[in-house]
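Here the complex is missing one protein chain, while the rest keep their positions.
Let's turn to chain A:
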Amino acid sequence: MKPILGVLAAAAVFAGLAVAPFYLGTYGIGLMIGMIGYVTLASAWALFSGPTRFVSLATVAFFGIGAYTVSVFYESFPPLMVLGLAALIGLAVALVVGLATLRLAGVYFVIFTFGLAELIRQLVTWYEVNITGTLGRYLFVSYGPEVVYWKLLVLCAVTLGIGYLIQRSRLGLALKMIGDDEVVAEHCGLPTARVKLALFALSSVIITLVGAIQAPRWTYIEPTIVFNPTISFLTLIMALLGGANRLWGPAVGAVPLFLLFEWLSANFPDHYSIILGLLFMAIVFVLPRGVLDFLEGLIARMRKQRAGEASGAGAGRGAGRLAEGEAK
């Protein structure tokens, strides 16, 4: 009974979001595009990085691939086909990269993914300079920001749906095991490399699609514009804030952070970067396992405390301390 209610609630939220453009002004729609974009990016990032705990900084590599594919092919094919093509290219790159790197562990994987974004940016630049002879590409579409928004919203719903299905499937269990101890998982007969590769490819294809859908917002596509490393870092911090190993965690992190960034850049344009830096440190320091984890710990502690008060004040304090220990 409970899961059905949850699905219905989610469907109602998305239906409400879908009609939002009719009530919002230009700025509101722009804001929603940015927000849904980051919710999708963070959720897609967490699909792979949450359970496996492989920290990927390659987000912008796939995001940029999506944007570039659209700028190259948008005149040759209908829009949906261009999206399909972008997804295919993203998939191909993800498979090659995944096969080459998923046996790397820890910090080596982080550095590799960061380097990957730079590598692809340089490759695109090299190609444009030496083969086509133009660096910037123009991207003129006839539709407005509402269409971008709706496409993103569909992608966002699909991403969360996939996350939900994975959590309830054997794949989800396998992933948790890999995250907890990869060696043990391997000894239990799990094809860890294959599972990771599948998840990495899926996550990368979604990120590619976010870039492809958002590209028409900028009219002019250039490597420095679409391969902006800030996108990777923001995605990461949003997922971490909410909690990367829960379905709604990335969304819970992305929405307030995005609104906060927006508020900061509107009201403190000169101090934005300093505040942002401090905030990043605060998140990692104060909420290392995310808001949802923190809230659940808090609720558990309060429950235990209340139970403790019923049976005696001294025991209550002890129970509280125990719960705190568990939350860490």
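Just a few scattered comments:
By our rule, contacts are C-beta pairs under 8 Å (C-beta built on N, C-alpha and C of every residue); 3 or more make two chains touch, one makes a residue touch a chain; residues count from 1.
By our rule, contacts and distances are computed from a predicted model.
Per its UniProt record, the hidden chain corresponds to "ABC transporter substrate-binding protein" from the list "ABC transporter substrate-binding protein", "Allophanate hydrolase", "Pyruvate ferredoxin oxidoreductase beta subunit" or "YciI family protein". Contact with the undisplayed chain is limited, among A:Cys188, A:Leu260 or A:Ile299, to A:Leu260.
The residue from A:Ser49, A:Ser71 or A:Gln214 that touches the chain not shown here is A:Gln214. Contact residues of chain A toward the unshown chain are 25-31, 34, 122, 125-126, 128-130, 133-136, 138, 140, 144, 214, 217-220, 222, 224-226, 228, 230, 255-257, 259-260, 262-267, 269-270, 272-273, 282-283, 285-287, 291, 294, 324.
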